[in-house]
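As you look at this complex, bear in mind that one protein chain is not there, while each of the others sits in place.
Should a chain be cited, it is by its letter among A, B, C, D and E, assigned in written order, with residues numbered from 1 in that chain.
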Amino acid sequence: MIKIEAIVRPERINSVTAALEQAGCGGFHYQNVTGQGTQRGVEVFTGRGAQMVRAAGSKTLVVTVVPDDLKDAVVEAIIGAARSPDGGRIGDGKIIISRVEDVIRVRTGEHGEAAI
Amino acid sequence: MIKIEAIVRPERINSVTAALEQAGCGGFHYQNVTGQGTQRGVEVFTGRGAQMVRAAGSKTLVVTVVPDDLKDAVVEAIIGAARSPDGGRIGDGKIIISRVEDVIRVRTGEHGEAAI
Amino acid sequence: MIKIEAIVRPERINSVTAALEQAGCGGFHYQNVTGQGTQRGVEVFTGRGAQMVRAAGSKTLVVTVVPDDLKDAVVEAIIGAARSPDGGRIGDGKIIISRVEDVIRVRTGEHGEAAI
Amino acid sequence: MDSGHTAWMLTASALVLLMTPGLAFFYGGLVRARNVISTLMYSFISMAVVSVVWVLWGYSLAFGEGSALIGDLSLFGLSGIGIDQVEDGGIPTLLFVIFQMMFAIITPALITGAFVERFKFTTYLVFLVVWITIVYAPVAHWVWASEGWLFKDGALDFAGGTVVHVNAGMAAVAAALLVGKRRDPGAEPHNVPYVVLGAALLWFGWFGFNAGSGLAADGVGVNAFLVTNTAAAAAALTWGVISQVQTGRMSAVGVASGAVAGLVAITPASGFVGVYGALAIGAGAGVICYIAVYLRTRIQVDDALEVFAVHGVGGIWGAIATGIFAVAAIGGTAGAIEGNAGQLFTQVLAVVATMAYSFVVTLAILKVLDIIPGLGLRVSSEAEDVGLDIAAHGERAFVSDGAD
Amino acid sequence: MDSGHTAWMLTASALVLLMTPGLAFFYGGLVRARNVISTLMYSFISMAVVSVVWVLWGYSLAFGEGSALIGDLSLFGLSGIGIDQVEDGGIPTLLFVIFQMMFAIITPALITGAFVERFKFTTYLVFLVVWITIVYAPVAHWVWASEGWLFKDGALDFAGGTVVHVNAGMAAVAAALLVGKRRDPGAEPHNVPYVVLGAALLWFGWFGFNAGSGLAADGVGVNAFLVTNTAAAAAALTWGVISQVQTGRMSAVGVASGAVAGLVAITPASGFVGVYGALAIGAGAGVICYIAVYLRTRIQVDDALEVFAVHGVGGIWGAIATGIFAVAAIGGTAGAIEGNAGQLFTQVLAVVATMAYSFVVTLAILKVLDIIPGLGLRVSSEAEDVGLDIAAHGERAFVSDGAD
Partner (left out) sequence: MDSGHTAWMLTASALVLLMTPGLAFFYGGLVRARNVISTLMYSFISMAVVSVVWVLWGYSLAFGEGSALIGDLSLFGLSGIGIDQVEDGGIPTLLFVIFQMMFAIITPALITGAFVERFKFTTYLVFLVVWITIVYAPVAHWVWASEGWLFKDGALDFAGGTVVHVNAGMAAVAAALLVGKRRDPGAEPHNVPYVVLGAALLWFGWFGFNAGSGLAADGVGVNAFLVTNTAAAAAALTWGVISQVQTGRMSAVGVASGAVAGLVAITPASGFVGVYGALAIGAGAGVICYIAVYLRTRIQVDDALEVFAVHGVGGIWGAIATGIFAVAAIGGTAGAIEGNAGQLFTQVLAVVATMAYSFVVTLAILKVLDIIPGLGLRVSSEAEDVGLDIAAHGERAFVSDGAD
């Protein structure tokens, strides 16, 4: 099994989770993070509004563990839902893929793909 | 060393961390996440309370890195503390296990199991 | 490529991210977590202030994916920025290193190191 | 000058001023976290803009001599109103100016609920000036100025059910139509405690709004205070119970909305009805506005925070109910129940006239603002996605230490 | 009718109304994040339910003629109270009805602190109606109605230390006993700023509560205002200093609790004592309630938000202290220090009678509600784990954009 971690724009999270379900991946969790990359972040005021600074932007991190064979479908689904209209904008995010040794379902104690 | 990530019910977090300490794992970190799986989430109102929608539920993600030999003990501990009374309920959560190459303790610069 | 996860003190996050950029790692994301380890947490009041309990402390988790050759530089950078003055204090944090199979840039679909 | 009446009206004016921040939090809690600052500012800035407009020409247009349709500019800058000039009843004229100003401040703020999360802030500033001048001032003149044609017709609107709520409700429909649907409507309220805080401040401030509208600390004012509280309570309870019966849960946002609906409905009636009337008006508002919201969510007009369903419909119900439940022994005018069915007609006339005027003129104003270069009604879709807090105000509402 | 007294009492009534939302936030900040909406609603809904009960039969039972033990239903629906009817002192009778209503609203809300995080909301609605009718109304009648037996005995309770706080404190004990411990008690307050906001609104509103209880804007009212502020300050400071000395840190929640304890303790005394008395009563409340809380945390009764330790104990101390520090020159009655030791006895009698009645009857009410099918006191253990916000109200208090 592999773990797919996708950093996406917060405003895209609903379409991303919908796409995941469509791609046959019904299990995932997500959370807000603060992120920076090529995109240098957003401009915000400090103090009383006299000056602005760049702050890393808000992103949402979605994590799902899937069987290997689902990998490409899920990656496609995420890209489709997370990429900004007309060819994407800087800051659309990344997808990080890594290997998982085992998954256990707390309720039943099942192991491996059966637990997903 | 392996990394154990457990997604559990927020209301179970205190018993889970207690169980971890008992199992000899005194180091961990956790955070709230939003999760969905077989359990389709919770019912919440939108707008002025005229209609309800399903929203993914709140879960807590606990992460700990342990020496390989502690793995089973820790997994048992988590299951014991996170599973709902009388045989578990849908949504009790998952445990995800993956390999870690190295751990470094910031304070001392120690590597490997010594750093845990 | 490898994933570097660093748990650091929240008040150090700005210097850590600055150090990361200096070390040539311009991409990362971070979030607040609650953590416990050798350091048993902080003392806080419960109820009306009549009694205190220990609560796990606030930490910040920084995550970055980098090419293998950047690993040592980045680890050094994090330690330098996250360690408390005069030799470090308990609770300065950990750095967890693990392998990543692939990274994809949502915007372009690029794979591997090109996507970082 | 009566120091007692003056004391109460100073207090009442402060209470009504506080309603606008109350509304800000009520609305602010209902939107997404990324638009809360923007939503708060739509209301807060009205305190700044309208206060200035009011002392310059707003008051004069609303309460200056002039015609049956609108006042004149004879009182521009409150010229000629000395600090010792007293209204009959015994409060200083400047205090009447202040009290009325607070109503002018909150009315456009109410409208903003229709277009939160997407309306361009700079355009909104211009809208505030224009709308107060050519919509609010005339309507206030019609109903409350001694020359006003609806006033002459004997329309009953004790504290502004028509001038404030029906007026804002129709303007909200016009705005929602022109601004269009949000890209992603129907979100969960991001902060329910803010909604409760806002509702509490509104309830609190409304005592000034209604019990102050008699401009005196007397029996009529006291009665207005009592029926205001009673109607709010009855409506909150009704809405809550319906929500409980229909869904098995009692939405806090629903209870808060019910309270507001009750407060809206009792506003025009508060000087004319008694406790039983208040119970009927409140319970009625709870049922009617609940249904209105329910229906609204089934149509395509994205009146995001239900301004029309709560303030429009609530205000209409209140205006009509005033004609039904008015008690001669309290406000001097009998309602339908006491045999004066004619009053009902006058009430309906006032409502219809206000609805038509407010809708048409607001529509016209927004159409014009939309085509003026540099203005325009709606933010870019990018700004809407990122949220107006960052896009329009350069601020994030909530920042945790390290991460957020 | 005196417009000045009327003006102040209108204001005072609004201030007391605001105390209930203040309490909602004070309590709401002290619970877990997953129960904050539920905790807010326990208080907020009291504004809806009790307001209706009060104008229908509550006021009549409390202040209608009747016997020494309870009023009658002669004033059902406030029948026969015209808007021009005036109390001696010069305020409209309806204003007295309003002012007293605000006290009836907050008293049961105080009780809820004992059973937050586990009490069934629908059952609570029924409890509100019954408790106001058969516990609050009679006790208010005893102490404040001219026929009331404690009133006749000359018990001093200027603003409700016994009727409101001791009464609520004992009911809280009964409730905590019957509802039982939370599955996981002793949590950290989830939002300290809410606690501070609530304490601030309570302090602010309490000026109406105490300085309004003379029903006039006169010297007695002014003195009540002054001693109220003084006692709150002294108690907040005392509590804070003890916390600092004992733990090396000054808990904000502790300081806020101290302020509330001081406000509770001065309530019955505020019409009878001077500044020095207020300092003594406040400092005493800080010490005594701090100890009470400390002891409570060592027993098994899960009075979650320390209603008895703060309101019960604080109210008892205040009632007794009134008998000690009363100054004839201020309230017309001398206390023990001025040689009238007998007053102390009367005070104790009033407290004991109230405690016994409130405890027993509340226990009985809850026992009955517990066995009525469809009601019951406690939510399911699942609901308690998930939190009452989701389980009972279908809402989450705080929702961040993507994740939460």
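What we mean here is this: contacts are C-beta pairs under 8 Å (C-beta built on N, C-alpha and C of every residue); 3 or more make two chains touch, one makes a residue touch a chain.
None of the values given here were measured: they were computed from a predicted structure.
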Contact with the hidden chain (one of E:53, E:105 or E:234): E:234
Identified contact with the non-displayed chain, of E:94, E:125, E:252 or E:293: E:252
Among B:46, B:60, B:84 or B:98, residue touching the chain not depicted: B:60
Residue, one of D:74, D:122 or D:381, that touches the chain absent here: D:122
Missing-chain contacts mapped onto chain C: 9-11, 14, 32-34, 42-45, 49, 52, 55, 58
Residues in chain D touching the chain absent from view: 1-8, 10-11, 13-14, 17-18, 20-21, 24-25, 28, 36-37, 40-41, 44-45, 47-52, 55, 77-78, 82-84, 92, 94-95, 97-98, 101, 121-122, 194, 389, 391-401
Chain E residues touching the omitted chain (full complex): 2-5, 7-8, 11, 15, 32-34, 188-193, 196-197, 199-201, 203-204, 207-208, 211, 216-223, 225-226, 229-230, 232-234, 236-237, 240, 244, 247, 249-253, 255-256, 259, 275-276, 279, 329-330, 387, 398
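We adopt the following convention: only the chains that are shown with their structure count from here on.
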Chains contacting each of chain A and chain E, listed by label: B, C, D
Residue-number overlap at the chain A/chain B interface, same or different (half cut): different
Chain pair showing more contacts of the two, C-E and B-E: C-E
Chain B-chain E separation of Cα centroids, rounded to whole Å: 42
Separation of chain B from chain C, taking each centre as the mean of its C-alpha atoms, in whole Å: 19
Set of chain D residues in contact with two or more other chains: 34, 188-189, 247, 249, 251, 253, 387, 402-403
Chain C: positions in contact with at least two other chains: 30-32, 61, 98-99
